[in-house]
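Let me begin by presenting the structure, written as structure tokens, before commenting on it.
Missing here: one protein chain of the complex. Every other protein chain is in place.
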Amino acid sequence: MALELDHPVAAERSIASRLGPGIVTVASLAGLLAIWWVAAIVADSRVLPAPPAVVEAFWRDARTGELFFHLAMTLMRVAGAFVIAMVVGSAIGILLGMNREANRFFDPWLILFLNIPALVVIVLAYIWFGLNEAAAIGAIAVNKIPNVVVTLREGARALDRDLEEMAKVYRFGWTKTLRHVVLPQLQPYFAAASRSGISLIWKIALVVELLGRSNGVGFQINLYFQLFDVAAILAYTLAFVAVMLIIEFLLVQPFEAHSTRWRPKRARG
Amino acid sequence: MALELDHPVAAERSIASRLGPGIVTVASLAGLLAIWWVAAIVADSRVLPAPPAVVEAFWRDARTGELFFHLAMTLMRVAGAFVIAMVVGSAIGILLGMNREANRFFDPWLILFLNIPALVVIVLAYIWFGLNEAAAIGAIAVNKIPNVVVTLREGARALDRDLEEMAKVYRFGWTKTLRHVVLPQLQPYFAAASRSGISLIWKIALVVELLGRSNGVGFQINLYFQLFDVAAILAYTLAFVAVMLIIEFLLVQPFEAHSTRWRPKRARG
Amino acid sequence: NAHAESEATPTIRVGILKFGTVNWELDAMTRAGLDEKAGVDVELVPFAGEDASAVALQAGSVDMIVSDWLWVSRLRASGADYTFVPYSTSVGSLMVAGDSRVQRLSDLKGKTIGVAGGPLDKNWLLIQALAKRKHGVDLGAENSIVYGAPPLLTEKARQGELDAVLNFWHYAARLEAEGFRTLVSGTDAAMEMGTAGPVASIGWVFRDEFAEKNPEAIAGFIAADKATKALLTTSDAAWEELKPLMKAEDEKTFTTLRERYREGIPSRPASEEKADTAKLYGLLAEIGGERLVGPAKELAPGTYFDDGKNGS
Amino acid sequence: MSNLSKPTPPAGGPSALEVEIRGKTFRGADGGDVRAIEEIAFKVAPASFATLIGPSGCGKTTTLRIILGLDPDFEGRLRLPEGGAGRVAAVFQEPRLLPWRSVEENVRLALPDEDAGRDLDQLFSILGLDEMRSRYPSELSLGLARRVALARAFAIRPSLLVLDEPFVSLDEQTATRLRKLLIDVWSARPTTALMVTHNLREAVQLSDRIIFLTERPARIRGIHDIVTPHAERDTRWRETTLSAIAKRYSGVL
Partner (left out) sequence: MSNLSKPTPPAGGPSALEVEIRGKTFRGADGGDVRAIEEIAFKVAPASFATLIGPSGCGKTTTLRIILGLDPDFEGRLRLPEGGAGRVAAVFQEPRLLPWRSVEENVRLALPDEDAGRDLDQLFSILGLDEMRSRYPSELSLGLARRVALARAFAIRPSLLVLDEPFVSLDEQTATRLRKLLIDVWSARPTTALMVTHNLREAVQLSDRIIFLTERPARIRGIHDIVTPHAERDTRWRETTLSAIAKRYSGVL
């Protein structure tokens, strides 16, 4: 069959890409809100409060500054643990991925640490190092590190051998190879590890705060859980999610766009 | 400087690779045990029991069959949630990774679901669907799906455009492209998502069992936690880890070796 | 105390559940300045979970928490030096909906029962033992038992998914205010099983070592606690101030909580308590087995704090 | 699609390949625009063989990609030849094999479903790939990999054959053998074919029409038609033709 195509400039740009990315995001959030609202009305249960109830709960704790205080404490812990877990986990992961023998030796350790329940690590950390920030952040990091290791290890295993050889012949040395050859290839693995990482860290932070801190979102959420005040739980959750969304759109996405600008663009269609 | 090299066959194989992989693994586990034992003796604390105490606790519950029952219940939930999370999460992740506009729309949703605390999902699931297995497994899966999505999405974004074009020209069609072009490229991402996934799922399973199941390792661990019987907690933890190690060595690694046999071997040296 | 002025007032850090019932009492205490009057400075360290305070005590981050004597005895038997001063006799109750057809324990057959404390919960063991002895019913075997988180089980009871729920006293009180009724309480069960009176199953827990080093602090604290309890027993006004902490949904819940709290204040002399506890321990060792009580066959000596005044 | 036992029907539909690109601009990652093609318009008659020759980086691959439908973002129009269920075979400038499939699987995957079980022994044997059928691409030398890519293109029976420098990285003996194979395959079942090469000898030997392009942005520099049948193109004829072309289009030889 004959195929005839006419291509006036930009005739076929889709609606979504014509609208700015901002509008798409707003539409997306609006859609989410609508679904929630409808579901809440249909469910009509104390357990799934409608948006206004959550806003009210938010306002109640926001007015006193309490919500922001707890949020800030949690964010501080999340940020600290995130940095530690990413740095340590990536270093170990890359090493294991590139060194077959080290990997064979440490693989069982990794599986052990992957599967130790958060509770055990947290309790041990608190008991040994006291109920302080260092123990809390350390415990979160220890929980997350094995996950980073596993992801980065896969990345390091899939490294391009051709480029590695090129770097070797041209004597890039250790630092140049790492910076210009290895790390850019690991970018998608970093992205995966850090996106799912920050959410995992936050979830562990909730447990850490439940088990031995006197502030933070996890502390608050558990208090409200005992009172079964779902609106307040959602208010705190959404406050954290909002922070994550802001970080995603103002920091992560621009950075990612910059660091993957070399990738050939996928042809539309 | 002159470089002179003599290469009699296999003169320089390292010790570790000469020993079978089995021996390395045994050595690894023995090392771990030794570290633990020494640490326990040094710490001399009720909180870090030495191996014999844990073996004793293990034996106490193994003898009655109780331990195996709870382990089996947890494994059943983990397996169910794992399958659901991997299938659903991969499908969504690949879609979002390949479709820029869908991704832009659903990205905020993803961030929301990534960051909803496990507690909230689990409680809502129990409240809506009752205190039953379906709710438990579903809640675990919902907790894990966003992580799978994030990992696979990165993989789908990094897909090779050249091969995609080849498949298009040769009219591979949808299924052939997926099976022969896309999925093999995503193998490392699957590996990362499933390794760190199974451990995350198990950790969530513990919470699920804690909040509303009457059996399973999480239920037992919590029981012993209330009694502060760390030896018993470790006994259950290690029983699960042992199962994971067996799965890793008997299933995952042979499968992985098979599915990556095409990869050029990294030259030793 | 006049001579307390010369040196700094001893401080005692108490780990509490932020919205827990202990906090009501301690809040009332500090609010009324009763701790200062008794020569001790009570510092409240709030936590979000029961387990957190146990961890905090072991980590040395607080000096005192509220826990039960069984936990103390078990840890003492394994070498720790925790000790116990009775705090409250309020324990859990088995609740059913007001219009439930269940009237007696023997009616619980083929039902779904929620149990908040887990299979080793003392009250649950006692109620089971009672059902077996009095009605010949094996509650565990003839019903479907659901263990779970207390708030979740409360909600499930409201939804009607559970036919009966054994929950901690303040959850039970809240349900009561909503029209549920008590089928049997832990205290009832214990008394029917042979204790002479209500036993304070939870109490202040601290280390012997701490008490030796800070005798005035402990003495002061116990005195202040006594004074606070007296205040809360008599004064409704003191309760009004606790309202924000109690998070009662309505006035009815508020009064129910207040009344149940007052009922839980231990009134018996320590020696009687101790005798009953020893009896209960034997009973529990029998039904709960080693799982529950640990290797020790009887209550570990020193579980009850000996302030040197009461004798033994 | 025809079965192997049936006589092959004449392939290449009745309509010509018509290419009319009035402009193609890439948007560079650094923000700047790159004008790759200014104006390229040519036709390839049904079942004839055309060759594109032009300086490195002038836009030849871009033209092929547009024809293959891989880049819809251009100004102009295309008309593809009809027939043969519209199958297209392409040899890309790089081998583009699936690294996780063996040589044989790589070739078989390109076969349409009706042809799936076809006997490929002869094809592999002519291409010198007999021993390599169960190997993975990473175990091949570049020349071997390119031959696998050729095998893949020859294995299907397309209505359009697109070749981007198919015979580079091969020793002369192998390249000559493969050119002959191409002529054989193509003569047995004439297909509209479009090839890019930098080798004028090769072009003169294989094509009916040679299209010379300018430096980037590409325009047509000239079109040279060859009417002598393939069989009659001997060494003498080739040298004469070559020097005649080299005279008109400086720098191509």
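General observations
The chains carry the letters A, B, C and D, assigned in the order they are written, with residues numbered from 1 in each.
In the analysis below, a residue touches a chain if its C-beta (ideal position, glycine included) is under 8 Å from a C-beta of that chain, and two chains touch if they have at least 3 such contacts.
Computed from a predicted structure; not experimentally measured.
In the complete assembly, the contact with the undisplayed chain comes from A:170, out of A:37, A:59, A:170 or A:255. Within the entire complex, the positions of chain A that touch the omitted partner chain are 162-163, 165-166, 168-172, 176, 180-181, 184, 259, 261-264. For chain D, the list of residues touching the undisplayed chain reads 26, 28-30, 34, 53-57, 60-61, 93-94, 102, 128, 134-136, 139-144, 147, 165, 168-175, 198, 200, 251-253.
Methods note: only the chains that are shown with their structure count from here on.
When chain pairs are compared by their number of contacting C-beta pairs, A-B comes first. With centres set at the average Cα position, the gap from chain A to chain C is 40 Å.
One finds 85 Å separating the Cα centroids of chain C and chain D. In chain D, the residues that reach two or more other chains under the touch definition are 69-70. In chain A, 47, 123, 127-128, 218, 221-222, 225 are the positions where the chain touches two or more neighbouring chains simultaneously.
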